[in-house]
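Structure record follows, encoded as structure tokens.
A single protein chain has been removed from this complex, and every other one stays in its place.
What follows is chain A.
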Amino acid sequence: MDIHPSYSALASVVERYPAHGGALFQTYNDLKLAQQWRDVEVKDLGQVCKRGGIQGRRPKTAADADSLLHVVPCALAESISMVWLKDVFEALGNPSSIYLAVVSDDSSIVYYKLSSGIVKPSI
């Protein structure tokens, strides 16, 4: 993973939290290269969450192209609790919604949109 060109952007966060480096790396590559997101940045979510997060914007042709979206990667084997989610929301500055990226060993990623509070269904 270290010799991959994307690694330099992630190096500091991965070295601090090596256990979650793989999930972060795969999500970063998927967003930047495959989904073609713009302004992709890696953020350190602090000592409480002990992992990195990613923020960015969708490509220009997408529906909500200008809003800043937050993505938190996690591995399939992890178990997630409400406390975990609360810490992540706080570390990102309490956005209205975040995307949870669940990463599998074969590089499949599924994204789940989690909103804080109730969301009315769109018509």
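To be clear about the criterion, a contact is a pair of C-beta atoms (placed from the backbone, for glycine too) under 8 Å apart; a residue touches a chain by one contact, two chains touch by 3 or more; residues count from 1.
The rule is short, and it goes like this: contacts and distances are computed from a predicted model.
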UniProt protein name of the chain not shown, from "tRNA-splicing endonuclease subunit Sen2", "SWI/SNF complex subunit SWI3B", "Glycine cleavage system H protein" or "t-SNARE coiled-coil homology domain-containing protein": "tRNA-splicing endonuclease subunit Sen2"
Touching residues (missing chain, whole complex) on chain A: 1-6, 14, 18-19, 21-22, 25-26, 29-30, 33-34, 76-77, 79, 102, 104-108, 110
